[in-house]
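For this depiction, one protein chain was excluded, whereas all remaining protein chains were kept in their positions.
Chain naming follows the written order as A, B and C, and within any one chain the residues start at number 1.
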Amino acid sequence: MSTVLKLDGLTKSFPVGKRLLGKPRGVVHAVQPVDLEVQQGETLGIVGESGCGKSTLARMLVGLLPPTDGSIEINGAPLDNADPSEFGKKIQYVFQDPISSLNPRKTIRQVMEAPLKRLHGMNRAARDKRIAEIFASVNLREEFLDRYPHEFSGGQAQRIGIARALAAEASILILDEPVSALDVSVQAQVLNLLADLKKELGLTYLFISHDLAVVEAVSDRVAVLYFGAVVEVGRAEEIFRAPRHPYTQLLANSAPVVGRALTAPEGRETELPDPLNPPSGCAFRARCPHASEICAKEVPQLSGQGHRAACHHPLDQSSATETEVSSQG
Amino acid sequence: MQFLSLLLRNRLAAAGGVVLSLVLLLALVTPLLPLANPDVTDTANRFLMPGEQGHWLGTDHLGRDLLARLLHGTRLSLAVGFAAAFFAAFFGAAIGIIAGYFGGRTDNLIMRGVDMLMAFPYILLALAIVAALGPGLTNALIAVAAVNVPFFARNIRGVTVGLAHKEFVDAARLAGLGHTRIILTEILPNVIPVIVIAMSTTIGWMILETAGLSFLGLGSQPPQADLGSMLGEARGALITNPHTSVVPGAMILVIVMSINLLGDGVRDALDPRLRSGALTRPMPATRVERKGTIPAEGEGGAVLNLRQLQTQFHVKNRIYKAVGGVDLKVAPGECLGVIGESGSGKSVTALSVMGLVASPPGVITGGAVYFQGQDLVGAPYERLRALRGDKVAYIFQDPLATLHPLYKVGDQLVEAIRVHHPVSRSEARARAVALLKQVRIPNAESRIDSYPHEMSGGMRQRVGIAMALANDPEVIIADEPTTALDVTVQAQILSLLDDLRRERGLAIIFITHDFGVVAQLCDRVAVMYAGRIVETGPTAAVLRAPAHPYTSRLIACVPELGGGRRRLEAIPGLPPAVDRLEPGCAFAPRCLKASAACREGDIALEGPGARAVRCIHPEAELEEGVA
Amino acid sequence: MKQGILNWTRRGVLGAGTALGLAMSLGLAGQAGAQTPPGVLIVGQIAEPKALDPAAVTAVNDFRILMNVYDGLVRYKSGTLEVEPALAESWEISEDGTTYTFKLREGVSFHDGSAFDAEAVKFNFDRMLKEDHPYHDTGPFPLAFFFSSVEEVTVVDPLTVEFQLNAPYAPFLSNLAYPTGLIVSPSAVEEYGADYDRHPSGTGPFTFAEWESNTHVILNANADYWDGAPELETVVFRPITDANTRTAEMLAGGIDLMVEVPPVALSEFEGDDFTVVEQAGPHVWFLILNAKEGPFAEKAVRQAANYAVNKTALVENVLEGTADVAAGPTPPAFAWAYNESLEPYPYDPEKAKELLAEAGMEAPEVTFYVTEGGSGMLDPVAMGTAIQADLEAVGFDVTIETYEWNTFLGEVNPGLEGKADMAEMAWMTNDPDTLPYLALRTDAWPDKGGFNSGYYSNPEVDELLEKARVSTSQEERASLYQEMQAIVQEDAPWVFVANWKQNAVTSSAVEDFALEPSFFLLLKDVVKN
């Protein structure tokens, strides 16, 4: 197993209140320095609530947003998005909203042909053959090729989106909430398809979602994002069963689960910190039942082996999710 | 083709199109028609009335045949109007697309320039341009086109900015397309309809503007005349010989009006929202067209009792049976969960109760809704209104969209109270603060003056709940109230609702697609599929031993936390379209147990006690569940 | 019959507008059309005056007001273009024609109370002519060159003033009668400086009361006028630039008197409610022909053009009889200098074709400058279009280029060479000398600062004009001018088209109104009931 994707101190900040001249009024750190490694053939799940920076991270990975700082390495080579036709062959993206990621004025064939033509310079016959192969692999009928996007259901459109990503023959796919717009019965279809493809083609996935159960079900490892920073990374089966970061625990306790009684897992300040005016130290401390003085002073760093958490007071490995956190902390 | 048929279906647009084609045809064949020479003067026979001496429309101040001049003038006016619109659209679109696509400094620079040009009342700019270039039709054309460029540029830029951030543009970039190619193949095809709409709705205006410049004597030069200069020349004889003014004036009116009619038609046909009939205004209450007998309420005890409720959407020739005969009831203090995938009809059922299904296209076509024993379907609007928000309150899904963005949340609460109770503003406000406190909004006194956008999603939904509680309702219908929220927030909202209903003895109908939520909150659950309830019963019993294959397979699809990495169950196929429902069980095509009998007749929802299932081959024998 | 149909269409329009009318009648159905009180005359002017300082203005429109506020040393005798005493009771001209001595009227004072005397006269001319005069900067005085021959104005005694000319200059007296020679109050100029043009003070029959920009100029009667108090109490001049609106106002009773009635509207004023007044004036409407190059370099072609244009049809139909056919370069209004024996070129398209054939011209191409309007231009676009049609009928190939008046002047005055073959033009002058001297002499070619834009040149004509200018005898001048007219008509440097008969309409409440050949509007004796 080799590292195919390596993020080193990847950071993104947006200036706020731009002026015509001079400096902007403020800066929002959408993504704090993030270090992650993804191994060949692995699925890394990234989970977090809205506004935690997961989409920003994803867009940086595929070169749609330039990072403010840090580096991205693919197969050991730094990512260079100067030439879109080279770049597209390395890494591809599957969008959250399957319909709006397809140009409403183009037939599916035109959509599918673009990467084949631009990235691989195939001639017409080769393209037709390749499209047929890809469509077969994602269980789509070839008669769909001459239709327009609005004629498809969400699940079908998402398969088309996956097919397009496959056409580029990149080995890394960034899946940005690929099933959150789909109904559960269809969601399972798509997730299973993704799993099959990965096995067949030896792909590496970065799977981004807000749905803990889905992430857990598809991922080898999971990274939990909070306020633009990775607060915990660990094996999928461990991370929610035995979270080390209080935030991960909060997430796990919040997910509605059949058979668990309804409780408000949290009664304190529930809102995310103000991104324009971030708190000192740990961003979670205002919501954290274990917060202490040091939490306000120092930003905790990821620590530990394998299962790592960025917390000054990590939870005991043995404490299970069933341990309810007192709401008044 | 679809575009043409849509266009033709619009009768007014078609009429406009016919008139315009006639005018265009006339203009095209004008040189071939046996008309008098439009420029030959005959000063002795000036100002002849229509019909005199073979001049169908009479003659002008130099004795020239008005009909000939009118047709030749029409040719000119049309040519100039179309040309001006084309050039304005072309350059405006080019500028707009470049500014909108590249954004940043390019955009800033271009748009400042456009702002500058738009800061002039356009006529001044046009006049100045004509003055600088000299009078003449070509120069008038240039001026009219030039002053309209900024309008197009701004319009197209706005559209392009929206498109440039669309995901399919990102996708194209990832597919290896460069900027030029993206603009040409991704942006342009999507902008062209907008350009066409803008053009079709401005050509008439352009013709008016050119006519205006000609009217001022800055356009066409004699003896040639467009309609504007004809009107300008005729103005001198307005009082003595009004027909010379009326003829070109009426022609301008006819042309511009037919162009506008057609333009509206083009816009309607091209605008996807209009195409889907989405721009129709929902009426205050859903239309009711009940056929057949009205089912009786049956046994009492329920505060709200839906009997055989049917709601359909009538879109053009299609009938979507969104709700196909639903029976539901909820007793005081009870929480009923209604679960289903999108398109299953769960929200429509909820909205039908108080006649809130958008209509058109929604129609309640059958069944009854008994509230405290009285049927609300077809009740007078005023009765419905009096109950809405008072006895029966709603909580909706996306609190950002469902709160009025321009009113402070306090005002919205106060309104909800005062609509039903004649209390003073200050009293209502005090009550609003109390409500906000009840839903555990911190600093309620200051939060009351916030606007919805100043609050987080969770806070907004609390306001939504407070609003539903404002008049101490008997029933709350919550339509996916937590779907748009993050899990941590969802958990809080659910626990709040649970507390409230226990404190107040509220009846709640809770619509959701999430089994976890139903399991935690609801006493009973009803599972919907394709507009009908396929299974119902006490929540615990149904979840433990689902009877309908759909229920059981759906539960299996949902990944549960803590299971680690695994393969998920999936249901093959797609939910059926409710406008083409086959007889029999709607789930049959996806069901592993389906037999021929499943596809035959109607299958009843039956079962012992509180449990019932609509299936010939249930997964398990039903046992009477405990509510 | 025609009248019947006409009324019918008007009804038709009326009917079509009824729906609109119902909507409108919700508004203020007002008391419009209320008659103005007796003694108050409302005049529909063609434009807002530029200034009420006679030395500063050039437009007939402004003269119409000024002539009622000011007097000059001399004035035109009513109904003629011959001078008679006004503020000067009498004058003498020296033998050599260079010294004019005026005896001034006694006991006249300006409206501001200051006295009119020889000092005031000197002040007026020095202000215009001397760059070092303290009030020279209250100008500019565009027509000061009317008096460019004046070398010095000397006050002999309070009631005697002497003008010393640098050369004999026959038109001097008639220039004095022109509005540029009207006398303003020196004390008012001293008081208001550059603002004098909005605070006029003269000696005339009416005193200035109020000028509200773009709305009206109001004059009140000067009860102490030396020539008898006027009949009217008040005159209101309303600028209504658009002829059509002016007509509508006249019909609707909003004004009592309108000038420059558009020819097409004249038929509206038949009947008892209105009186149409006409007066031929020193105006000539012609086409400048480019005699230097192109088809019109040939005299025969120029004559062909004169034969080809149906002038009778133009004046009777296009201009609805508001003009007479012109015979030559001098209008008949200068009765003493007019050559009665000249007959206009007849309308003879056959002759025109013959002449063209003789000259070997087949379908000569002609570029024709037409203006959109301008002082004295008499519906130039319609005229130009009709002329174009006439010329094309005999074989010319005419292209019209239309210009706004000032642009037009900018194109035409520097000469037509290289640009055009023909241009519309009209002149109104106060002396038979002016037009031919400025526009027909060889020394008046554009490059020499004149207005001979068609490059006509005939040494005989040059000589006749120079001679007439320095002669002090009207008889001698008359015969020189008459000879000149005959030669010019034969040479046909222009197409002579029309002499304008100025018109005005008054409501039936107005009496004793007459137009002057000078085109001035004199309201002293007008009565309004």
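As a convention for this text, contacts are C-beta pairs under 8 Å (C-beta built on N, C-alpha and C of every residue); 3 or more make two chains touch, one makes a residue touch a chain.
One rule holds in what follows: contacts and distances are computed from a predicted model.
Asker: For the complex's missing chain, which UniProt name, "ABC transporter permease", "Dihydroorotate dehydrogenase electron transfer subunit", "Cation:proton antiporter" or "Sarcosine oxidase subunit beta"?
Answerer: Missing chain, per its UniProt entry: "ABC transporter permease".
Asker: Name every shown chain in contact with the chain that has been left out of the document.
Answerer: Within the full complex, the chain not displayed touches B, C.
Asker: Looking at C:R75, C:R238, C:H283 or C:K501, which makes contact with the chain not pictured?
Answerer: Checking the options C:R75, C:R238, C:H283 or C:K501, the one contacting the hidden chain is C:R238.
Asker: With the missing chain put back, one of B:R112, B:H165 or B:R425 would touch it. Which one?
Answerer: B:R112
Asker: Which of B:H404, B:R425, B:R502 or B:R567 sits in contact with the chain that's absent?
Answerer: With B:H404, B:R425, B:R502 or B:R567 as choices, the missing chain is touched by B:H404.
Asker: Out of C:G113, C:P140 or C:G321, which is the one that touches the chain we can't see?
Answerer: Looking across C:G113, C:P140 or C:G321, the contact with the absent chain belongs to C:P140.
Asker: Pick out which of B:Q53, B:T280 or B:S595 touches the chain that's been left out of the picture.
Answerer: B:T280
Asker: What is the set of chain B residues that contact the non-displayed chain in the whole complex?
Answerer: Per the touch rule, chain B residues meeting the hidden chain are 112-113, 115-124, 127-129, 131-132, 134, 204-205, 208, 211-212, 215-216, 228, 231, 235, 238-239, 242, 245-246, 249, 252-253, 256-257, 260-261, 264, 278-282, 284, 351, 354, 356, 358, 381, 385-390, 393-394, 396, 398, 401-407, 415-416, 419-420, 451, 453-454, 464, 467, 470.
Asker: Even though one chain is hidden, which residues of chain C still touch it in the full complex?
Answerer: 10, 13-14, 16-17, 20-21, 24-25, 27-34, 36-37, 40, 42, 48, 50-51, 56, 58-59, 140, 142-143, 145, 197-198, 213-216, 218, 234, 236, 238, 240-242, 245, 248-249, 251-255, 375, 404-407, 409-410, 413, 427, 449-451
Here is the rule we go by: only the chains that are shown with their structure count from here on.
Asker: If you average the CA atoms of chain A and of chain B, how far apart do the two points sit, in angstrom?
Answerer: 32
Asker: Cα centroid separation between chain A and chain C, in whole Å?
Answerer: Roughly 87 Å separates the two chain centres.
Asker: Where the centres are mean C-alpha positions, what is the separation of chain B from chain C, in Å?
Answerer: 67
Asker: Considering only the defined contacts, which chain B positions touch chain C in the complex?
Answerer: 39-41, 43-44, 46-47, 49-50, 52, 61-63, 134-135, 217, 221-223, 233, 235-243, 246
Asker: Contact residues on chain B for chain A in the complex?
Answerer: 108, 166-168, 170-178, 181, 185-186, 189-190, 341-342, 442, 456-459, 486-492, 494-496, 498, 513-517, 519-521, 543, 553-554, 557-572, 574-575
Asker: Which part of chain C faces chain B closely enough to touch in the complex?
Answerer: 2, 5-6, 9-10, 13, 243-244, 247-248, 251, 262, 264-265, 267-268, 310, 313-314, 316-318, 370, 372, 379, 381-382, 384-386, 388-390, 400-404, 407
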